[in-house]
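Part of the complex only, each chain left as placed.
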């Protein structure tokens, strides 16, 4: 095709001598949403980073509008009109939202910046993406989802020819996703080429035109999304099909309450949170961005100091000491793997064993056992890594998330609170994780699952608590009648 | 409502440091009153700022470097080197103005070497500037074989001791002019905002199109230039060049920045407050000396007051836990 | 020039009287205050100097404010102290300068404020005094002279070409240079300098430097250490290498530990100055200035090479200042 806006061909890239991209290809037409699909670690983000100049390629050709592009710096890429929302946030925590949106392309005359203009312009973009905070808010004070919205605003504020979105919806809910799709459709009209990466199969069909599938750094094929199905794509991606049926849980013990939360308060963010968790139950938490689900979880485990109410674990009041609660068997998997989940500069093994060192210290740590257990999880979760000693920051996003999951699985806790556990995880691996959750239930453990992915909530949970503006709006039984629409209605407007 | 409250809180927290300075002033003024000493006189206020002037100029450079997440240990030695270098130039009868320019160039050169090694060489700033500190001190000793220089023309002294309107020491003006400029640069220019972004998240800054290496080099160059200016000021203040001059100044400069709330992890802090930090340090020295507190106690009290001032400043952070 | 400075002196005296009137209003008693600006108060020599002044001032019913720069002994710190003393309206200043020509700005400020100065210990250079147009009395001694005496002692008692190592003070300091030069001058060809290192006046650095010098030059016979501290360090290194019989040490300052070491033969000699005397003379003469008399212009407090023979006597003399 000669009229494509972007053509990448025969792209190679290796890290420390390990090839990651092997003759990878991608062709994008103007005005199309081109989906890039592949398992965790397939090389999608790497391909994108080569396009944006964040990495240098080791051979291959990049053409834009038929013109070959040499190796370029991120700044040059931006100038050409390549705008990228990276999978890992690239925001500056101590600068306000509006400055983050325009960093590197500040408004103003000569050397000076015009803060006022920047703020006004920022508000326009923020409104577009549905970010309802003051533009002066510091980015570090935002929730993960809000940060994602800042990234989107930042990307669309560029004058773009090619827009790349690397898992933009992994951390946001339906409402914001819909706004994003509106924006994308607007941009399509301007004949912009859009590359879209996501592991949420459902939305691909909603937004995408064509889809390129990658496996192990290689090009597998390109298909028209209107002519294919989820199963077919999954097969191209992981080489097998994956079932998507509702999980039916017979193990739930309604008489045995393991966790009882009563009138929990947290400053002015949470009001009167009350719920019970039963033995062998998966309790889902749904809600829009900023509804306060994360705060509930953090107050329960003691990562935040609650300002009122009580949390009872097996009929005894829980202290607000996090290490003590972890020892008792209540663990929290953070939604923010970069800030709170992982020590990025440490190895896969060190991250997995970190919460579990007490088990391994007798009194000296037994390295063999550590290696053994790390490799065990690398296998069962199929974490794609060179070895257990690889630094986590060198893993792909989804594989990093698997490390976070591994570290909490290994802790063998009684109550697991998983906050967006499958954020950025591919369909195949998602299934493994669901299976592991089922195993946990079978062992008599209980799970609270916070997720922005309603498909997953409906598939896994026994009951669903829907939150809105710091309160639990309702708790719904997950029976055959429950649909995404019902949950969304409660999340957005409340019960009335 | 809440937003308003938050705003006031925010303002207050940047005000804590001024409050701290105010309290220190008040305590000294009262104690001195009781002891029958003069503390709160206009002349003494000028003294305090003059005594803070050199450190506060160095502290500008220190702050910039710290905001990018680095550190500059070389400024004290550069002060010493510039004294001898400038001294030799003046002795060779170069016009003061030209000597000044050459000194600033020399300072910029040191800074440039530091910046290149940090940004392109990937050597940690601590090591680079520790090395530069030793090289500059060695050169200060070497180029005049360890000898101090004296006997400068009167005009040199006027560079620092001249009084504007016969009242305000010019050194006080330098401080306010430089700080006014740097506050504008940091707050209202692209360069300033880029410095914050580099320190806040270097990868994000790079991927957003900020030329991070250039920014880092420029910041070290500026630090070198301010060190040179400090060196010239010290030379003029003493009309004497000592190859050992400036030893330990880097620590005072860094301390001023950190007391003023510049975070050593980078990306954060208001540069104007650095001046307050420097003035707090010199107020302490001045006040304790006027009260004739024995030297040993002075050290102890200074240590305790610095920690207490910052401790008070962090009240909010402690509460937010 | 002398007459000129004298009128200057008179001027300052009248100014002092005015100040006095002001102070009278503030203070309840008519006590005069002397400001003592030390080089540092972190070592024995300077503490003794300050104590000499303090004891004398108290005996005469005067107030004395003792301040000193910290370990860096910098001219800048002393300038700050003097500025603060001027602000605080002291009546006279005893100055132990950190360098002989680094305090012109400070002197000018005192002159402008009309505060009389007496210079102790380290002499301000004539060119400095000329530059600021002041004539300042000096009581102290000459480091060069003291070191030269030590050198002469070596040239009398050692063979020609004695293999000598010198431990120097902080590079660039007036005292350090004078002591080094004086010794070289006095010793003449009696010594062959085979190593010289800076140990920054410190015990531990003296120790390290001596250790390295000994291992590089096992033939060394004499250490001249520009202060006793470095000598104390060198002694440790020599003892450890079991070379006490072969290597002799000469120190400088006559601090109490050095005197003990001379007494028991571990130091060959040390050079004594009379710091307490300087402080005492300073106060006595400042009183004269206060009373409108002329201060003694120059007193050499003398230096002496203290060896085993006269160490007892010297220790007796020191006791009078305790």
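Order as written gives the chain letters A, B and C; numbering starts at 1 within each chain.
By definition in this document, a contact is a pair of C-beta atoms (placed from the backbone, for glycine too) under 8 Å apart; a residue touches a chain by one contact, two chains touch by 3 or more.
Keep in mind the model is a prediction, meaning the values are calculated, not measured.
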Handout entry: Chain copy counts across the complete structure file, not just the copies drawn
Key = A x1, B x2, C x1
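The rule is short, and it goes like this: only the chains that are shown with their structure count from here on.
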Handout entry: Overall pattern in which the protein chains touch one another (line/ring/star/complete/other)
Key = line
Completion exercise
Between chain B and chain C, the Cα-mean centres are separated in Å by 32
Exercise for the section: State, to the nearest whole Å, the distance from the C-alpha centre of chain A to the C-alpha centre of chain B. Expected result: 44
Completion exercise
The distance between the C-alpha centres of chain A and chain C, rounded to whole Å, is 71
Problem - Two or more partner chains touched - positions in chain B - result: none
Exercise for the section: Mind pulling the residue numbers of chain C that touch at least two other chains? Expected result: none
Handout entry: Contact set on chain B toward chain A in their complex
Key = 2-3, 188-194, 196-197, 200-201, 203-211, 267-268, 321
Fill in the blank from the handout: The answer for chain A against chain B in the complex is residues 52, 54, 74-75, 78-79, 84, 86, 89-95, 99, 103-106, 108, 111-113, 115, 134, 154, 268, 305
Handout entry: Partner chain C, residues of chain B touching it in the complex
Key = 36-38, 41, 43-44, 47, 50-51, 54, 140-141, 146-148, 150-151, 157, 161, 234, 237-240, 242-245, 247-248, 285-286, 289-290, 292, 294-296, 299
